[in-house]
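Accompanying notes for the structure given below.
Every protein chain but one is kept in place in this view of the complex.
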Amino acid sequence: MENVSNISKLIYTWIILFIVWLAFTSTLATEEVVTGMFVSMIVALLSFRFFTGTGLSVFTPRKVLYLIQYFFVFIAALIKANFHVAKIVLSPKLPINPGIVEFETNLKSDFAKMVLANSITLTPGTFTVDIVENRYYIHWLEVSATDEESVYKEIAESFEKILLKIYE
Amino acid sequence: MNSLIILLFILGGGALLSYFAFLSKHAFGQAVVWLVAIASPVYFFTQVAVGESFSFSLGGFELALGFNHYSWVFALLIMVLSPLSLIYSTGYMKSRLRLGTFYFSFIFSIFGMMGILMSRDLVSLFIFWEIMTWASYLLVIYRGKDVEHTGIKYMIFSAVGAYSMFMAIVILNREMHSFDIATVIQNFGNMNAADQWLTGILLLIGFAVKSAVMPLHVWAPGAYTNTPTSFTAVFSGGLSKMGVYGIGLVLLNLYSHSDFSQVGIYLAWLGAITAVMATFRAVFQNDAKKLLAYSSVAQLGYIVAGIGLGTELSVFAGIYLAILHGAFKGTLFMAVGAVERQAGTTDMTKISGLIKNMPWTFFAALVAIIALAGIPPVGGFVGKWMLYEAAINSEHMFLVILIFISSTAAFLYSFRFLFGLFLGQQEEETAHIKEAPAVMVVPMILLSLFLVLMGTFPGIIFKPIAAGMAELGFQGVPWHMSVLYNMWGDSVNLTYVSITFGTVFLLGLVYITLIARKGTKHKLSTKDIHTAGEIPKPEDNLNYSLDFYKPFERVLSPLLKHKLDVYYNEFGKGLEALFNFMRRIYTGNGQTYALYVVVFLVALILLSGRIFGI
Amino acid sequence: MKKLVIISLLLVLGYSLMNTFSDIEFGKKREGISSYFLEHSPDDLQVANTVTAIVVSFRGFDTLGEVTVLFLAATAMGTILFRRRSKHTGLNPQRKSPQASRIVQAAGKLLFPAIMILGAYVFIHGHLTPGGGFQGGAIIATGFLLLLISYRQFKVEHKYVTWIESLAGLSFVTIGLLGMILGPHNSFLENFLNVGSLNDLLSGGVIALVYIAVGFKVGAELTGILDTLINIRETGDID
Amino acid sequence: METVLLYLGYFFVSLGAVFLFLGAFGIFRMPDFYTRLQAGTKSSTLGAMSLILGVGLMQPEWFFKTLIIIIFIAISNPISSHALARGAYKTHQKPLTDTIDAYEEVVKEDETKNEEE
Amino acid sequence: MVANPILYIALPLFTAFLVPLLAKLWKPLVRIVPGLVLAYLAIMSVVLMQQVSPEKPIIAMIAGWKAPWGINLVFTSFSGFIASLISILAFFIWLYSFGFKKVEFDDAQKYFILFMLLTAGSIGVVLTGDIFNMFVFIEITSLSAYALTAFYKGRDGAEAAFKFLLIGSFSSIMLLLGIAILYTYTGTLNMAHLALLMPQVPMHAKITSFLLFFVALGIEAEMFPLNGWAPDAYSQAPGPIAASFAGILAKAGIYALIRVSYTIFDLGDHGGFELLLVMGLITMVVSELVAMRQENLRRMLAYSSMGQMGLIMIAFGLGTKEGIYAGLFIMFNHAVIKSLLFLASAYLVYYTSRKKISDLDGFGKLLPLTSLLFGLGAFAIVGLPPFSGFWSKLSLLIATANSHMEFVLATVLAVSVIEIIYYFRVLGRLYFRKAHKEIKVRKPTWNSVVTMIVLALVIIAVGVHPDFITGLLHNAATDLADKADYIQKIIPDLFSQTLN
Amino acid sequence: MNQILTYSVYGSAILVMLIGIYAVLTKKNLIKIVIGLSIMDSGFNLLLVALGYIKGGTAPIFSPAVAGKDVLMVDPVPQALVLTAIVIGFGVTAVALSLVIRLYRKHNTIKIDEIKTLKW
Partner (left out) sequence: MNVFFIIIMGIIMLAGVFAVIRFIKGPTTADRVVALDNLSTIVVATLIFMGFVFQRFIYIDVSLIYAVLGFIGVLTIARYLEGGI
């Protein structure tokens, strides 16, 4: 992980940023593409050191597959979450039992922690209030368990499993 | 180059040159002053004459310079008095500080006066007027004493006067489309009455300030006293006459051709009242210089009364007295200055009996006092004679009484002045005092001789006055070198009068000198009273000069208690309170200022209908 | 009471303004110089975005003024909040505020480059899209703001800011002066390049160049301003 | 193909609008700050994403650009919610709870540590 | 190219951006280069003033667009005169402050940049032919002024600057509103075009807009009651900056006010001029009365400056050509004389923290030249001959009298008396009092001496021979008075269309 | 209908502006005053944009979709002016804030009532 070369990081950053540029311009006109390559290179040079910890190593087929898997898990949770919110918001009684619970994560990289936190936030009844070291503090709309073990199982396990495979 | 310009150049350039010369070396400065003092009168009397003129365009205005016969009279006075005072100054001011400033202001005020007299248009008149004013202001505050009071007071009154003139000048210009004095005089009668009234009064205010007519005189005693004495001679003797000059112009050239000829009478009244009040004040002064200051105000009152009366004789008397006053008051201030320099004070309670120490000074002072009191053979007599006659003829009896009272009372202070400084018993403390140096004594003596000359041959000054009278609309005033005319056609040959009085006078002088010399033989100090076995208390009066006219003062005190100053001061205080209130507008709170902005905008919006007439 | 007075003042003001503006029917087309702009921007300048044509060409002088205002604001803040450098290290003491959460920090790292790209895109396409130098510059500054609020140890190097803003400003004025030499009317800020054709990246002649310079300048200046405001509040040492 | 995309677009746009509404309504209705945040974040994020996706589908040449915005929203919205929650908690805004507040201790510890400094 | 009004703006901006880089090369360049630029502009002013005449204004297009579509810089006899005045004065103020903050390099760099932009902004206000562009330049000027006001850390500059900014923001919003109204009714922003189309603007919109401009620019021109910022800013800013506030900033403000009243709106004869006159009168009276009671020398000068601004408003409020002439003359004199006073006073109160007048006793001896020059300035500002102030006062009074306004005339003169009192009070202290013991004075540097002497020489030269500038003033007055001519020179095509 | 729209659109913009002025005139906190200034500016910017709006007009950008067609566009001038006004407003606000910071350091307060060393 620490041994990722700067070149790899740079190229990774450059590629990502160039893709972003292409999406922005939505055209393949030569002058735009050339400008884009140029601009993304400048920005990449400015930011590659912190933009990625993994560099190009993230582009192994396995990891890409996990990424896709994660995407679907996440989307499913997202849709579930929304109908859940809809139910609560629209029900006249507001059936909630809120509280803040905690659990500990095994993820190491900040980026992975962020992805997990975002995922939790967008999934049913929960959102991340804070991460302190390795501990997540989660606001839960319907607290059904308070011990860490079950909290972890309930909220984070499905995401973390995949994330661990991508980032560790 | 035109001789007028050269004269102005000598004076103006001399002023600047003296400033810089004194910056480098005292002797240089001194030399420049001497040079100016000699060159300017010599050039004036030899090269400059009535009728020469110089016109030019400046700042879009057509300006013109040139003496006429009327202004020439005053120019004579200035050109005699000022150079003498300048020379006197080089002695009087020796080893003082800031001499550069002093002489610059001195010579520049001469420049201003000459400029005023040669101005043929109102703009240049005003310019020179202002120059004269600020130059003299610098001298009033020169000693740094009482700057806040006397100096500011002088400046305020001068400014009020000058700006009144200024206002009149621009209004006249609006009506005449010209600043030319001759044009103004010609067309003044064609203006509407309101404008005539307004411009005339404004001009009169402007000139009356300088000639210290009540109630605009309150600046004068303090300013005369505060100024270094060598300039007071010019200040009181010459500079105040600029006001007289102007009053003559307004009353006789402008108002006499309008519905407002009566204004002169009122002015005469004011002048007479001024004379009385100031005379009484002069009487009770313990300080010789202050005494002279009040006396100047009083004398100016006469002069204004003379011109205000507006008859041929009274105007003649006024102008004559103006010239005479310039000479004798100049002499007196020089004498006082000599005393001041030698004795270190002008307080008459501290010094006396200086006749022995300073005989030449005494002589000059004596001649001048005689002139002042109006005793023949010196010219004062002639002037008073004419003034009485004119007043009597004018049938304003009360005016006559006022003039009479004040001229009689003038004897009191004349005597007191002479006695307080020169006569009486000499004090031990003043025994060492010596006569002033020659640079001071000689101008003094010359000026007093000029007085004698004027008394004996009034014609030398009558001639130019008569010519000047023509400019004021009095054609063909008779004059003769040594004969005085009155309205009834009688005449007095002054030659004999002068010779008679002159002989008596000289004899008296010899006698007094002898007495004085004798008196020194065995003399006791007035303060040496230990032999009486009493210890003097501080309030005990050990000096004749203190409370000299005590009983008289007691009688007059209710009259003198009310000084006009008080009203001005109260007015000033009221204004200051207003100013203090005004500045509270600026509260220091930014939000308030922002609120002002909004309030102002809203107010304008609400008033917009009225502002824009919709 | 005071508030009541102020409210009534404002009511009068509001009424009067309303009265003035209500005459101007909302959404009604009016005559004026704008029709000239709409006609000449695509024709003479080949600039798709008329606002940009106005901002950079027709009223380019205003824009130079705006750039100056920002430059001034940055200079003014430097003057008002001077930083006394620590005597020993030559560096500013660090901010003492609590560190942002790791999530925010990670997001900062992730989004900063993307925001930079967006900013660059916006000012490079100022003549084609609703963006422009100011908007692009502002976006770039926001990117730095993201880093500033995410990392308390993050500090903008004012040395670089100075270089960028100076060079960008110089380019703007230089382009203007070149217009005086090379332009057909020899007037300041005049176009002297080929205007290309509408909706190409390389259209509008100097307009794109000016907007790029503006983008750099605005980005640098706003970044400098933000950094000054954030860092000085924490560490500054005034009066 | 185009028609399919169009109707798909309609669907997503409608769904998005509904969820946007629900999010706002949740913010309006929920009893305390944290619960409002719950509702607001989830629904409005999905709502916006869905609506934008719908537009991207109806207008395929815009697709990539809309995708960028969707990704941006997916990343940024949860993060801002998190930061807000943390910020609110640090300004002593307690969550409405009958059961548990595990975060409380952490914040307290933090504060005492800061005071000691 | 070498003498083009554009350079008034372009060169200072170029330099402002360049100076931070030059500083890395050689630090003294930070002082020298702005001076060279200002010198160039001053020389250019002289050249341009010789080329311009009321018949032939110099119009500089920007970006190749003719008025009214593009922004133009219009160097006429009137605007050119004021621009030249500003640029020449700016050069001398630069010379005066050449050694300013010699030790603190960073401060010096900011100072010179800000000063140069203040100058450029003010000239921009004067030269621009576009109303919105004028707003932009006013903002540039204001921002530099805020920063310069807060320049000194030891003083209460920040307080002054905040007040300045607060009121200045009101000025901006009102200007913008005024511009918005005009734009919506006429569809144009060019001043000549606005003037041409003004008859078609409904009366109430015209009035609202005018009042907004009037208040907004009144703030810049230090009109009462909008001038709360002025005494604070003048007294807290560095000495040369106070001078440039009087000589440069306020001139730009009054110029804008006049341009709007005379050229853009056609309300002058329907009450607009009277409004200006009345406000000028009130401004003058209040400021001078307040000045009377000041203990702080700089504040006294500030209030006096505001009084003079009132005088200028009165002159222009007369609405006659004579009035314009007088107003311009006063502007010229005020710029020169007030600058001299502020510059000299900077040394007089150098070491006293309270800047009190009562601390000035005996300075005439301690600092003879500075005191002399201050005294000369005082004489000139109150309008004593033979100094330049006299001629402007004379022309104002003539103009007032010719407009049959005796009341105004009397008030102006009465206020002049007050002015004399408080200035002469200071002089009395300087010259005729003994110095306090152990007073520390700072001798002026050679460059400030040169600056002050040049200003003094101008005062004397114009005082003795006013014809040095009366010609320029006449041209300027002629130019401003003829509005139709202005329109025709700037937008000839549209003008002739309207005529047909 | 149009009349109502006119009044409501302009009215709300003017209202925003007045709210800003109100804050500037009544709030004692310097920061709030600065915020008031910004609100004032925003109100004006809204007004200006509204003034430039033309019914049925679109953004004045000749992108490929509209190039060459005869489409109605809103007035571009106010938009350019607003851009300028915003930038300038930003600069002024930044300077204002830095002044507030300095005032706070010096006077230890941000109450405007307590900061009036300079007066009269």
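Read from first to last, the chains carry the letters A, B, C, D, E and F; within each, the first residue is number 1.
In this text, contacts are C-beta pairs under 8 Å (C-beta built on N, C-alpha and C of every residue); 3 or more make two chains touch, one makes a residue touch a chain.
Note that the structure is a prediction, hence the values are computed from the model and not measured.
*Asks:* If I consider the whole complex, including the chain that's not displayed, which of F:V24, F:L48 or F:I61 touches that chain?
*Replies:* F:I61
*Asks:* Specify the residue from the set C:V47, C:V69 or C:L118 that touches the hidden chain.
*Replies:* Hidden-chain contact among the options goes to C:L118.
*Asks:* What does the interface between chain C and the hidden chain look like in terms of residue numbers?
*Replies:* Per the touch rule, chain C residues meeting the hidden chain are 97-100, 104, 115, 118, 122, 125, 129-131, 135, 138-139, 142, 145-146, 149, 152, 230, 233.
*Asks:* Residue-wise, where is chain F in contact with the chain that is not depicted?
*Replies:* Touching the chain left out of view, chain F contributes residues 58-59, 61, 63, 65-66.
*Asks:* On chain D, what residues meet the omitted chain?
*Replies:* Residues in contact with the chain left out: 10, 13-14, 16-18, 20-21, 23-25, 27-28, 33, 36-37, 40, 44-45, 47-48, 51-52, 55, 58-59, 62, 65-66, 68-69, 72-73, 76-77, 79-81, 83-84, 86-91, 93.
Criterion: only the chains that are shown with their structure count from here on.
*Asks:* Any chance you could name the chains that touch chain A and chain E both?
*Replies:* Touching chain A as well as chain E, we find C.
*Asks:* Any idea whether A-C or B-F has more C-beta pairs in contact?
*Replies:* It is A-C, judged by the count of C-beta pairs in contact.
*Asks:* Per-chain C-alpha centres versus the global one: which chain is nearest?
*Replies:* The chain sitting closest to the overall C-alpha centre is E.
*Asks:* Hey, how far is the Cα centre of chain B from the one of chain E, in Å?
*Replies:* 43
*Asks:* When you check chain F against every other chain, which residues touch at least two of them?
*Replies:* 21, 24-25, 33, 47, 51, 77, 84, 88, 91-92, 95, 99, 102, 106, 115-118, 120
*Asks:* Spell out, as numbers or ranges, the residues of chain A touching 2 or more other chains.
*Replies:* As it turns out, chain A has residues touching two or more other chains at 20, 24, 114, 117-118, 128, 130.
*Asks:* For each chain, which other chains does it touch, given as pairs?
*Replies:* Per the contact definition above, the touching pairs are A-C, A-D, B-C, B-E, B-F, C-D, C-E, C-F, E-F.
*Asks:* Taking the touch rule as given, give the residues of chain A at its contact with chain D in the complex, in rising order.
*Replies:* 20, 22-24, 26, 78-79, 81-82, 85-86, 88-90, 94, 96-102, 114, 117-118, 121-122, 125-130, 132, 135, 137, 139, 141, 143, 146
*Asks:* Chain C touches which residues of chain F in the complex?
*Replies:* Residues in contact with chain C: 2-3, 5-7, 9-11, 14-15, 18, 21-22, 25-26, 47, 50-51, 53-57, 59-64, 67, 72-73, 75-77, 79-80, 83-84, 86-88, 90-92, 94-95, 97-99, 101-102, 105-106.
*Asks:* For chain C, which residues count as touching chain E in their complex?
*Replies:* Contacts found on chain C: 16-17, 19-21, 23-24, 30-34, 36-37, 40, 57-62, 64-66, 68-69, 71-73, 75-76, 78-80, 82, 162-163, 165-170, 173-174, 176-177, 179-181, 183-191, 238-239.
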